[in-house]
Structure formats: structure tokens, C-alpha cells
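Sending over a structure as C-alpha cells; questions will come in a sec.
As you look at this complex, bear in mind that one protein chain is not there, while each of the others sits in place.
Here is chain A:
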Amino acid sequence: MVDMRGISVEFPGVKALSEVDFRLFPGEVHALMGENGAGKSTLIKALTGVYRTSAGTIRLNGRPVAFTGPGQAQQAGVSTVYQEVNLCSNLTVAENILLGREPRRFGAIDGRATRAAAAKLLDRIGLDIDPASQLGSHPIAVQQLVAIARALAVQARVLVLDEPTSSLDSDEVAELFRILRVLREEGVAILFVSHFIDQVYEIADRMTVLRNGRLVGEHLTRELDRLDLVSAMLGRELSTLEEVQRRTSHHAPGTEPVLQARGLGRAGAIAPFDLDIHAGEVVGLAGLLGSGRTELARLLFGADRPDTGTLTIGGKPARARGPRSMISHGVAFCSEDRKGEGVIADLSVRDNLVLAMQAARGWARPVPRRLAEDLVAEYIEKLDIRPADPGAVIGNLSGGNQQKVLLARWLVTRPRLLILDEPTRGIDVGAKAQIQKVVADLAAEGMAVVFISAELEEVVRVSDRVVVLRDRRKVAELAGHDVSVSDVMSAIAAQSGPVAAVAS
């Protein structure tokens, strides 16, 4: 159905793709695999006309096409969910889903019909939210689902999903896959990008592997095992990819906690909770979509103001007066919404990386050029940021590489408490292990870490203690070495009211 041949895409100074072939057949789910910056998103954007190709031909149903914009591609039956959610956060959910295709009455947009149609589409992907609510008021995972609903709203023959599952929980992923299977039966050609190898093996029929903008190979999923896939992606054996070992907690019981929250809460966001975090401890937050993980983290950082409760940091009461005062207390927060709350898209990697440090120093004391260069070089090396060019505009980096820069932005400030909201979102397998290792090392050096991830395995692996949230309320705390994913799952699913089940 889609046949791309010899595709090259160049940006000033970089060759993002060179002579890549890609085929997509009707009735298949085709996974596009590769490391961060391999060129997956670029290939998709070349197909939908966001980027212009400098060589190669694209055929859709046998006819050569050259879209000059994503709108054209959509009209030709190619429906796309891009990696970075690009919807209008100031419009309602319903308006976003049907933007440009609103049902009309007497020439004017019919609000009621729009909401009804949107409600039906939301229902189809199993998302229970008010279609009339503002999109921006929802967490990034919900926005991602809305973008998917929008893509499903058109009866497309080709559906392109660039990392649709990066911030979804297993339930939503299962729901999405159910829909994809139905579409596959109907003969829709589906292009799917994900860094979750398990998901790829669950849904994909075939896969194409890219590395450094070049085609490595096209394989049937059942003919390529996981190890071979990973080494094809990385271009080296898997030996370097060791798993992070579970650590034992280093804090001696009875020591003063770094952070102490008592009855902290905010109406509509999270019910009042108590939480202690000690130095050298990694506390994981687990819960389903909408359980209040991000909301809790934002309260700890002062990104939102609490209505009730007190916060003590390092033994001193901290009146949460916004991020700036919390940063001065040694708290750092890396948001899950990298486009909206993370990157400063027009500035360089260097400026983005030192931003938090610079802000803390004040404008009059610029970070010395030498220090900045050293730090940037150190983290480009440590986190394998590509391209390794401190002057590159961050908006041009691939999604995963942007995420690494944001992580580095906080690491260089050496906080006492580091709150990471989905730090490995959109990060490839190799770098993910690397980041988990960095987190473990920091904790070993005495930093307290709060770790949020939709991927329960990851939370369990890196955390000393898992705080479980349900329906915007803290329901359990699981501590000890033998906490397993299923323990966390059952704590999440437990129906009875708030019980503090402490296993150890």
C-alpha cells in the first residue's frame, strides 16, 4: 500500500535518512524500530509531507505521491499521530478530535453533535472523560489517547502511530491493541513505532530496523528474536546492556527524612497524603492513568499550590511558594510533558542543559563558558545524546534525545531530592538501562529520588519503596526487596478503601 524507495532526507549539516526503503502492506501492523535519533520520526514525516525528501520516491497504492503537507496526506487516507502531541490545548477534547471535520448545522458548527460524535470515539478507545473539558487540563497520557481518537475518527487506509504508547499504562495499551487488531482485520495498513520491545512482539507482523538514518533490514517478527533485534538496532551485541540490580535501601531507619509531607493535598488533584522520603532512597509512584501520580509530584515541587497540609524539607518547614523556592531547597522536578513543560525549543542544547542551573544563579552570574562546555560534554557522553553538538537547536533533536537533555538539566543542579516524572518516556532500550543506572548511582551517592513511570516493571526495578495511588489518593506503600509487579498490581486493584499494606 505504501512503498517508499531510496528515501533521503537532509537537514542543514545532517543527513537524517539516506536511501531508506520501506514497504507497508494492507492488513498488517508494521513496526519501525531503531535507537533514539535513528530516523523513525523523520521517515514518517517524509511520508506525510512534513519534511521534503531530497531523493527517493513514495508510492501510495502504486501511484507516486509527493505530499506538500500533512493535510494532503490525511486527505489521501494517511492518518497520523505524531510523536509530540500537537493538538490545541485551549480547545475542548471534542473540538480537538473533530477539528476541521465538525458536524455542521446551517453552516455553523453544531456543538452538541460534535460532543456526541467525540463521546462515541472516546468510548471506542475506552477513555472516560468529558468531551467538553479543555484538553490542556488532562495529563499527557490522556492527550495522547485523544490524539489517537482523532486519528481513528477518519476512516484511514493507512494509520501511522509514532510512539503512541510512550506514556500509557498496560490497560490502555491493551485497549489500543484491541482496536489495532480490528483495524488490521479490516485491511488497514498500520505503521507503529515503540521502544517497548514486548509491545512490538505482541502486535507487529513485520518490522523494519533503522540505524543512523540507514536501513538495516526488514524482518518478519516471528523470524527475528529479541536479542537479534536489539543488536540490529544498536549495531552491537547486547552484552553492554546489563540490567540494573535491585539495591537495598541505604538510609538507616530513624534518620531525618529529606522531605516530609503531612496531609498535603489539593482539591480535584490529589487527596491529602503523608509521605516521607529519605536521602539515598528511590521512591516509586505507581498507579493507573488518572490516579494522581503527576499531581502528587507537582505538589511536592510546588508547581501547583496545595490547599492543605505542610511540607518539611531537610527538617525546615517549606511553604510551597512555587518552583523557584523549592529549587532553592534542593528539589528538582523533571516534567513528563517535554514539549509543553520541558524544552525551550528554539534554544541550543547547551542553553537548555544549563537553564535550571543558570536560573538558580541569577541572571547576573552567567554560568562560565568553560563550565557549561564541560558539563554539556560530560552529559552528552554519559547519556549518549545525539547529535553530540552542544550548539544544536534542541527542537531539532529526536524525541528521546530531547528527553535526555532535560534529564541532564536537573542532574547538573545536584539536587537533594530529584522528582522524575516519566524520565524514560520515549527512550530506547539501551539508553533506558543507562538512565536507570544513573538514577541508582545518584541514590547511592545519597540523593533522594521520586520515580514515576507508567511501566510498572521499571518502577519496581529501580525503587526501594513503591507508593501506590488509586483514584487520586494514596492507598498503599510497599517496601522491601521482594516487592513484585504483581504485588503492586494487586495493591492498585484492591477494592477496599485506603489500607496501608506494608509488605517487607
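As a working rule, a contact is a pair of C-beta atoms (placed from the backbone, for glycine too) under 8 Å apart; a residue touches a chain by one contact, two chains touch by 3 or more; residues count from 1.
Keep in mind that, in the parts below, contacts and distances are computed from a predicted model.
This complex has a chain not shown, and the name its UniProt record holds, of "Simple sugar transport system permease protein", "ATP-dependent DNA helicase RecQ", "ABC transporter" or "Cell wall polymerase", is "Simple sugar transport system permease protein". Set against the missing chain, the residues A:Gly6, A:Gly217 or A:Pro323 yield one that touches it, A:Pro323. From the options A:Asn61, A:Asn86, A:Gln155 or A:Thr308, the residue with contact to the chain not on display is A:Asn86.
Across the entire complex, the residue among A:Asp21, A:Asp198, A:Asp346 or A:Glu381 in touch with the chain not shown is A:Asp346. Interface note: of A:Ala94, A:Ala118 or A:Ala356, the residue touching the hidden chain in the full complex is A:Ala356.
Here one chain is not drawn; of A:Ala303, A:Leu407 or A:Val460, the residue touching it is A:Ala303.
On the side of chain A, the interface with the absent chain consists of residues 9-12, 45, 50-54, 69-71, 74, 82, 86-88, 99-100, 301, 303, 322-324, 327, 333, 335, 340-347, 351, 355-356, 358-367, 396, 409, using the contact rule stated above.
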